[in-house]
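Notes follow the structure.
Missing here is one protein chain; the remaining ones are kept as they sit in the complex.
Chain lettering (A and B) follows the sequence in which the chains are written, and residue indices restart at 1 in each chain.
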Amino acid sequence: MAITIKDVEHVAKLARLEFEENEVLAFTEKLDAIVGYVEMLSAVDVEDVEPTYHVLPLRNRFREDEIQPSLERDAALTNAPDRRGGCFRVPRVVE
Amino acid sequence: MTEKTYKTLVGLEIHAELATASKMFCGCTTTYGGDVNTHCCPICLGLPGTLPIVNKRAIEFAIQTGLAFNAKIARKSKMDRKNYFYPDLVKAFQISQYDMPLCENGHVDIETASGKKRIGIQRIHIEEDTGKSLHAEDGSSLLDYNRCGVPLIEIVTHPDISNAEEAGAFLERLKATLEYIEVSDCKMEQGSLRCDVNVNVVSEDGTVKSNITEVKNLNSFKAAMKAIEFETRRHIELLEKGENSLKETRRWDDAKNETFHMRSKEFVQDYRYFPEPDIVDFEIDADWIERLELELPELPEARKARFASEYGIPEYDAGVLTATRQMADYFESLVSRVGDGKLASNWIMTELMRRLKDEGLELDALRFTAEQFADLIAMVKDGTLNQNAAKKVFRRLFEEGGDPKAIVEAEGLVQLSDTGLIKETVESVLAANPQSIEDYKNGKDRAFGFLVGQVMKASKGKANPQVVNELLAEALKNL
């Protein structure tokens, strides 16, 4: 399966990335080569094989429902590129 | 086009914030309110490098919810990432559950005017809440992440609901149950209970059906019900015109009483779900489930049945009294003091509920204690007060609060049961109303009632009506 420019544009949208027109082609080629390479996995027979999402057999790692101190608001906001009234500011959120 | 009949298919998605002390993955408080961005830490702000640690209580609350709704509890479960970009979502993914929810295949039994019905619950899963955006007057949005990371359960029903009334009954039952088992405070006004509805209609013969529309973020049960009615009408009208509804998400406009378009679902959101690598799987063994089941209080259905049999009250009344845990507890605390379930039930069902409804108040806003209310009912029971006087006392109690005994004394409302005194009054009333005696003898029953009224009036309402009845009947017989 070859990666097309259209795929790249769709995936870029999903990932909130943008590519200049002249970049897209080069990028598509490189991504296509990588996807072509990882395609080698399709040859492996994995019938009845369980996926390994976690490499260690750990289970049930919980914390008790206890309150810990929160950050001072200034510390929470200290890295904000734009802040106002104790909040993080962004362009109007509309749905 | 021929007129068809249609049936409506409604499925609900309910989000309830869980009543844990701390957030889903960090130790920040879940307390509502507080200054913006003061209940936040590196973890719930999604700062780079932080990791989530699951709040055990949240998992237990979700399991208990599943048990209360007769669901199957998963023995193995996991968390997944739901990826999407939004300003209120700090990690650009929500930690949620995709293909292995904690609970599946439950149900809730409801009762409406058209009878009893079972509504299937497809799944209950756990996830984290997002932050909030506030609109600033300059047109920008301000983000407050205090709610970000508060644990939520999402309850998804099958499309078994056929109309707004059933949806209302289901939601009431659901809310009552969540409150009963104390897993959520269900405060819709604070957003701790939220409801989305999915609606479409199908012609009775199955030949035409509309596309499902979703109405999101309904802030009251009433709004949910109205939205279902509105959408049902809208879908049928479209089908009748030979058109169809769009696959879309809509919103409810409370002021205009209608839904409006929010976004199309033509392009399905691609959430790119995958197992959360930072959280290991859950293994829920039988012992754990059993322990959580033992912790559950008596559930509404069981309590309703018990009230009916134990206190000999009608099933309908038992249903009303068990509609909320608060009411059921209140009722039982009255019974334990008054020792008469029927009497306590009558007082709640009539006087108390009427006034609460009129004033738009909740039980916890009452100006008097359950003990004081019980004292009042006890005075009715032992004959100290007659019904009219008791209602007067109740009115004052409801409006001003205070001690019912003190009110009775202050207003001189103690019921007169002294036969000597009442006999004197009866005699003087009879002496003053010869015509009524005549009428009575001629078989006019109304005359008796009139005479009782005259005696009561003469005693300023204090006479025990039962005693008045007896003495009057006796006096007339002896004439």
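Going forward, a contact is a pair of C-beta atoms (placed from the backbone, for glycine too) under 8 Å apart; a residue touches a chain by one contact, two chains touch by 3 or more.
The working rule: contacts and distances are computed from a predicted model.
Per UniProt, the protein behind the absent chain is "Glutamyl-tRNA(Gln) amidotransferase subunit A"; the candidates were "Permease IIC component", "Glutamyl-tRNA(Gln) amidotransferase subunit A", "TonB-dependent receptor" or "ATP-binding cassette domain-containing protein". Within the complete assembly, B:L143 is the residue of B:A58, B:L143 or B:L299 that touches the hidden chain. Note on the undisplayed chain: of the listed residues B:P52, B:G66, B:G168 or B:G341, the one touching it is B:P52. Touching the omitted chain from subunit A are residues 3, 7-8, 11-12, 14-19, 27, 30-31, 33-35, 37-42, 44, 46, 49-56, 58, 61, 63, 71, 75-76, 78-82, 88, 90-94. Touching residues on subunit B toward the chain that is not drawn are 42, 45-54, 81, 83, 85, 87, 90-93, 141, 143, 268, 270, 272-274, 277-280.
The rule is simple: only the chains that are shown with their structure count from here on.
Residue ranges on subunit B touching subunit A, taken from their complex, read 20-22, 26-29, 35-42, 45, 53-59, 78, 85, 87-88, 133-136, 139-145, 262-263, 270, 272, 275, 277, 279-283. Listing the residues of subunit A that touch subunit B in their complex gives 14, 16, 53-54, 56, 58-71, 73, 76-77, 84-93, 95.
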